[in-house]
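Here the complex is missing a single protein chain, while all its other protein chains stay put.
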Amino acid sequence: MDALMASREFSFMTDYSACRKRSTDLCSHVEIEDLVVQPTPEVSPIKWHLAHTTWFFEELILAKHLKGYVRYNERYGELFNSYYNALGPHWIQSGRGTQSRPTVSEIIKYRNHVDKCIEILLNTSDINGEVYFLMELGINHEEQHQELMLMDIKYILSRNAVRANYYEGPIPTSKRSIQGWRRFGEGVYFVGNESPEFSFDNENPRHKTYLYPFEISSSLVTNGEYLEFLNSRAYSNPRFWLSLGWEWVQKNQIRNPLYWIRQEGAWLEFTLHGVRPIDLNSPVVHVSYFEADAFARWKDMRLPTEQEFEVFLGSESWPAVECEGTILHPVDPNAVRRQVWCWTKSPYVSYPNFESFQGALEEYNGKFMCNQFVLKGGCFATPEGHYRDSYRNFYLPEQRWIFSGIRLAKDPK
Amino acid sequence: MDALMASREFSFMTDYSACRKRSTDLCSHVEIEDLVVQPTPEVSPIKWHLAHTTWFFEELILAKHLKGYVRYNERYGELFNSYYNALGPHWIQSGRGTQSRPTVSEIIKYRNHVDKCIEILLNTSDINGEVYFLMELGINHEEQHQELMLMDIKYILSRNAVRANYYEGPIPTSKRSIQGWRRFGEGVYFVGNESPEFSFDNENPRHKTYLYPFEISSSLVTNGEYLEFLNSRAYSNPRFWLSLGWEWVQKNQIRNPLYWIRQEGAWLEFTLHGVRPIDLNSPVVHVSYFEADAFARWKDMRLPTEQEFEVFLGSESWPAVECEGTILHPVDPNAVRRQVWCWTKSPYVSYPNFESFQGALEEYNGKFMCNQFVLKGGCFATPEGHYRDSYRNFYLPEQRWIFSGIRLAKDPK
Amino acid sequence: MDALMASREFSFMTDYSACRKRSTDLCSHVEIEDLVVQPTPEVSPIKWHLAHTTWFFEELILAKHLKGYVRYNERYGELFNSYYNALGPHWIQSGRGTQSRPTVSEIIKYRNHVDKCIEILLNTSDINGEVYFLMELGINHEEQHQELMLMDIKYILSRNAVRANYYEGPIPTSKRSIQGWRRFGEGVYFVGNESPEFSFDNENPRHKTYLYPFEISSSLVTNGEYLEFLNSRAYSNPRFWLSLGWEWVQKNQIRNPLYWIRQEGAWLEFTLHGVRPIDLNSPVVHVSYFEADAFARWKDMRLPTEQEFEVFLGSESWPAVECEGTILHPVDPNAVRRQVWCWTKSPYVSYPNFESFQGALEEYNGKFMCNQFVLKGGCFATPEGHYRDSYRNFYLPEQRWIFSGIRLAKDPK
Partner (left out) sequence: MDALMASREFSFMTDYSACRKRSTDLCSHVEIEDLVVQPTPEVSPIKWHLAHTTWFFEELILAKHLKGYVRYNERYGELFNSYYNALGPHWIQSGRGTQSRPTVSEIIKYRNHVDKCIEILLNTSDINGEVYFLMELGINHEEQHQELMLMDIKYILSRNAVRANYYEGPIPTSKRSIQGWRRFGEGVYFVGNESPEFSFDNENPRHKTYLYPFEISSSLVTNGEYLEFLNSRAYSNPRFWLSLGWEWVQKNQIRNPLYWIRQEGAWLEFTLHGVRPIDLNSPVVHVSYFEADAFARWKDMRLPTEQEFEVFLGSESWPAVECEGTILHPVDPNAVRRQVWCWTKSPYVSYPNFESFQGALEEYNGKFMCNQFVLKGGCFATPEGHYRDSYRNFYLPEQRWIFSGIRLAKDPK
């Protein structure tokens, strides 16, 4: 691991700085007011993300490893701790949007201060393996929040009565999906991370699993296909829904994917590029597990398990998704990876012989292994270099402000 | 009434401009972020107040009386209508803080636009009485919101974990209260507005009421007196509380006035000038009706009726409350008026032969005549010239982010 | 007062026994299961009423005045105390329906035990004035609960999917209402109790009040008149509603009086005699204050104040409402009293120089003087002898399982 560390030593500050810059760059398209509000408890104010990711470096690295470090502001610990009980009390999540202070510019100062101290720390000669690990984790953690920031910005802008676009560039028209099925045989397969590079605890250890024959679609479910489901009045038919899903549909009057808008007989969609008519060939996005599961049942198919999905991913070469310019929306129904996170039918549980990160980081992943479902495959907003086939994303079955879509599976007859 | 109008014609634009300027001036002590958040449903974002008061002039005056006027932005009607059902749908109150747009600077542009159009309208020769009335109402309406803005700013700043002061100047030390009772005899009294100047519909008509002998305190209840109540464990004793009040105390774990802070054995208070030790001689402020009523019962006294209070006010000459510099906190327990709004034991109902404003303005006051209590006497934040002895302020019995206090009454033995 | 007491001494046991018997008689029309359920928090299980009224005699009289009395069951205090904080903890009201024990037959045993002990106490020679007062209060208290029991039984039976009638006899057809207005002049009037007989504290003291000229209808609002209101789509028009009332209408999807049922284009009504078509000439019943107030505004009239109502009552001789057989429904729109409780526009507050009952009984009435409105005139279910013109009934503005109706008033032009 020493050689690895040596090479990392040089690149860390570059990676770190690039990562940190990307977070503030994400805010450059919007106004201060957009960084403050919290329109629903699960969406955090963008300025909170900027501060929380900074606190993560301060609390887990500087406070412990930079000699003599004094925390920037004693109140920030409570405000910007997300949920780590081992690291002290934390502000209630739904109350993040009540805090006008610290202001955005104060948070930027906080970021700069921490960046400077991280640089000092990394320039110290005697950096140990734990710091390297924490730096990698901190960067990966901030990358996770960058995707969250885009999810949250989209939600925040969508709630405004006075509409504003995040990004002005156009979204290219999608090509038609090429329908097809990939078939896999029965047997013992390996799943889980196998790389020596950074990975989260929950992707480990790599292990064997027994799979029965399955087929998985080579394309993502499109808006057009989903519209058929919707037009068949499936949202009014309990038959297709899990019991909790049907309750959710009725209680929240769910009638379509999160950002779809019915206007004068047409379906429009709120995107980070503004409102536009839905593109029937684009992958459907912003559906809940309940909707994905109901769609599959309506099709007389099912969602893949996460193991099946990972086996499928492992069998596909890495396509070069060529994007000219920035496209903040899924457009390619035939892409294997990094378009929309695909719901699997697998509840999020630990792998056999799972060992969580140690200390406070024990709380990073393991304690959420209840009532969540795994999503696989990455999305367009997942930062470059952050994605792995063994990556396990996880959300509650009713959540859909994620960039989530559907890839179907079925049992061969 | 023509002479009156003529004199008004000249002063309207001056009054209007001064009023409008005061609203934006109130925002000069805080940051953009402070103008955006809504930490609790009853508190509105400050930027919403800036826009709503503008919409009031636009919708009630310009849209109807300025020929060819086109509304500034068609979505603003819904966003900035507070509750007038006759004027179209309105955004749910608790959701005002979800709206990052329009931004503060966009709202300032909106204000400037409407100000310019009002000027154009007022310069038109054929202004009728209705416009004069609506202009006076619009100014009075904005003055009401100026007091609300101070209430809301105080609440918003108080909720921040990172404390910020609204105003940096000092609060002078209070003099001791001079205890004494003003006694009034039995008989028929007049109450209600008797001035030809502007007044709200709910202050009218002036009418007779039969009062029994009563005594009313010449001083406001002070922090020191209230502390005795608190120290007697009155918050744990159901005996002093109305049934609904006791439920409220228990459910919300109420233990002290809204902005009191217990710290290392001492009582501090969050004020618009920052946190400071409570001044035992200052009038207690930010108590609910439930607390005011319980305090009175604990004293074996009672709150005055609104009629008694108005009779008392009518018997007192106008003291010149001399303030050097800005003091945004009640300091004088011996003042008769404009320190703290005093809870009365009178539910807010219409006067005999009440006639509400007409048209959409019918909704201004009358429809709130349920489950609210009347407060009298004005407070330090009530804009100069806005106050009248016949003024009837009204709030729900559990509300206490108002600048509310207590003046006691009793029945002579 | 001695003479009075002497006469009472003889009649007390008779009155007491008759009153107690009436409570159990009320249960003879229904099944054990009907006495157990609590379909909504404001409705209590009938068996709870049977026990609570018994506890009242036990706790306030026997425990204090019968030498050596030991409470029947030490757990009953908590279970059957309604809300008297001075008498110890009480079971949460909404949880009364969770208690299957004590069973109905155990409660009957409890009643018999207390009855026997009361008889022993009354046979003691040295009964003092306090016991006489408490006996009268206890009987009046149980009479109040007898009306509540009918309200609650009606609600309980109405909620059953399998309908059951309380009483099988027919309801006679109503005569047409005789429209007319009683006019009263301006001046000082007396209101409040003036009888030496038992009355509640809240009806006292008798006092002067200043009234302006008013007219009050000689008839109650009928189903037919109310139907016009409903057919004018008034339930969809915010204009007629108080702000809180409009919220209530929307949140609860209120579309008609509580027990009206729309069936195949006709309006039926659930009554204690079963479901029947509404009788257009019968007084409308089971409306909330919000509905009564909206109806009056729709008529361009208003509700009377409680003072006006009492003056009106005082001017009307006592009609002999002749009922052949039991009629558990209001049928006479022209009756002055004891058909339906009429909502007044007066919030429930204390009279000038009010003094509440002493000790634990302080909690009987005074602590509810918040957010309730006064109803006057009695209803068909008010026990004979319990009614007085000075009687002040009070309920929350949204409550309507009471036998509540409307008598209109207006200001002479």
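Here the chain labels run A, B and C in written order, and each chain numbers its own residues starting at 1.
To be clear about the criterion, contacts are C-beta pairs under 8 Å (C-beta built on N, C-alpha and C of every residue); 3 or more make two chains touch, one makes a residue touch a chain.
Computed from a prediction, not measured in an experiment: that's the story for all the values here.
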Omitted chain's touching partners, listed by label: A, C
From C:Leu50, C:Val104 or C:Ala409, residue that would touch the chain that is not displayed: C:Val104
Hidden-chain contact residue, picked from the options C:Asn128, C:Asn160 or C:Thr326: C:Asn160
For subunit C, the residues touching the chain missing from this view: 31-34, 36-40, 47, 73, 75-76, 78-79, 91, 95, 97-104, 156-157, 159-164
Contact footprint on subunit A, counting only the chain that is left out: 83, 85-86, 188, 207-212, 238-239, 241-246, 289, 345-347, 349-350, 352-353, 362, 367-371, 397, 411
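Criterion: only the chains that are shown with their structure count from here on.
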Cα superposition of subunit A on its sequence copy subunit B - rotation in ° rounded to nearest 5: 180
Relative to subunit C, chain with the most remote C-alpha centre: A
For subunit A paired with subunit C, centre-to-centre distance based on mean C-alpha positions, whole Å: 59
Chain centre separation in whole Å, for subunit C relative to subunit B (CA means): 38
Two or more partner chains touched - positions in subunit C: none
